[in-house]
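The complex appears here minus one protein chain, its other protein chains still in place.
Showing subunit A:
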Amino acid sequence: MEHIRLPKVENVKLLDRISHRRRRVGTLYLTATHTIFVESEAGVRNETWVLHSLVCSVDKLAATPSGCPLLIHCKNFQVLHFIISKEQECHDIHLSLQRLSQPESYDELYCFSYKPNVDEKERRQEWDFLDLKADYSRMGLPSSLWKLSPVNQHYKVSDTYPADLFVPESATPPVIVGSSKFRSRGRFPALSYYCKDNHAAICRSSQPLSGFSARCLEDEQMLEAILRSNPCSDFMYVVDTRPKLNAIANRAAGKGYENEDNYSNIKFQFVGIENIHVMRNSQQKMLEVCELRSPSMSDFLEGLESSGWLKHIKAVLDAGIFIAKAVAEEGVSVLIHCSDGWDRTSQVCSVACVLLDPYYRTLRGFMVLIEKDWVSFGHKFSHRCKHVVGDPKEVSPIIDQLLECVWQLMEQFPCAFEFNERFLITIHNHFYSCQFGNFIGNNQRERIELRVHERTHSLWSYLWANRTDYTNPLYRPNHSQTQGLLRASTSPYSFKFWKGLYNRFDHGMHPRQSVEDYLRAIQEETQQLEEQLSSHTQAIGVTEIAENLMLAIIKQCFGACYVAAE
């Protein structure tokens, strides 16, 4: 509370983003967690709540005769344009918000103060909702080819990796440890996905410390072990997700990529996804285009093109398709890495999994996927989403790109996903909101230190409890689109601009009628009808039985009378 210089300002105007002439007048309240704008028009009680952890930037613009403008950009792409009549008040709000939106320590985060009406037992159960081991056993692991390795217990080998990792049966602890020493941040090759039908596997790691000529016997043995864990194939792919130039530049720093000559039977491949800095700038440029007040078609298309955003999305999807095809069609195992193996590698692993395995296209499956490839394998959520004050160069919308790739696939395969766009947008919101503990910290070790599971709530069980809102009415588990590999098109014209996310709060831009909501209402009605149908059928049955019974009694009576009369 000590950061709030001014808890309440009256006579604040909230401008409509598109048409500044349309404005609402009201009172602005600052609380410890939210900024609340309450419209003071008679009769309406319209409130706009902004969570402070979602605030990305607060800018005070030059004062105008009508007041002092305050522009708030949020991480969920909401933009709020306030006009505060007194400059001093604007100044105070500006400073308060700047501080409130930039927590200096994890303990300030919203998840540690978010207390919904749930008792402790239920809260603990929330965290049991997803179990990664169950997903590995769904894949058929452990098996005679892959085993759970205790080598990273207490995060001794790699402090950014999870404690539980699957490695080839033949990989001994010395090989793993040796390989980890030859990889950035000790992130040795470990299993991400296993296809039990053809034994092909997707493994992930960081770049090797090969420099210009260094070799590591254990690392070579590790890859050999991965290759041998797929008895059906005599080679494997090693996919470096970076552009070749970046990988070469890394060699000078003693890092780099695998030399095909040193590893037996690998096929090495670059797929050219740009780094976090390029992605950050690209999204920034795209958002500037989204924010234009009344752009012409050319402004928009030129801006979209020069941002390069869709090009990057295409690159990620292309890489995912390459890997999915290698696994499903060639039956070849793949090792994926980038530099540290927690950004592009996570993206590509996840996209490939979504393409390959229908399970990851279900509500629960997609949650598992994020938990597996991102949360557990140490995507640096707190750095990338800027949960706490830190290096702005660490911020990057890598996880946004995963969601967008999935959304692009949903547009191509409308019946293939159990979840809907709203599900993706809600997840996006909570990557940044810090309302739930799932994405706090940068890796498993940090979350354990922060005692996240003891102190916070889990997003996954919240989403599951509200799953009716997130279900795609066109999904049917037995539909042809929900089976097997998705053959996505990556022709440039197959990619669309995702206005549902990036212009999420510009309600006027979205279709005024939702097919999905309409179908959902129909399905609900259908369900009621099914119940009525069975109850009516039952009632008719009962009535008929009663009727027959009555007839029998009457007959008997009359029969008796007849006999008596005779």
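What we mean here is this: contacts are C-beta pairs under 8 Å (C-beta built on N, C-alpha and C of every residue); 3 or more make two chains touch, one makes a residue touch a chain; residues count from 1.
Keep this in mind: contacts and distances are computed from a predicted model.
Peer 1: Pick, from "Proteasome subunit beta", "ER membrane protein complex subunit 10", "DELLA protein" or "Myotubularin related protein 9", the protein name that UniProt gives for the chain of this complex that is not shown.
Peer 2: "Myotubularin related protein 9"
Peer 1: For the chain that's not shown, point to the residue among A:144, A:213, A:468 or A:491 touching it.
Peer 2: Candidates A:144, A:213, A:468 or A:491; residue touching the omitted chain: A:491.
Peer 1: Would you indicate which residue among A:177, A:304 or A:485 is in contact with the undisplayed chain?
Peer 2: Result: among the candidates, A:304 touches the missing chain.
Peer 1: Determine and list the subunit A residues touching the chain excluded from the picture.
Peer 2: That gives, for subunit A, the contact residues 18, 290, 294-302, 304-305, 308, 310-311, 314, 412-416, 473-474, 476, 479-481, 489, 491-497, 499, 503, 506, 508-515, 518-519, 522-523, 525-526, 529-530, 532-533, 536-537, 539-540, 543-544, 546-547, 550.
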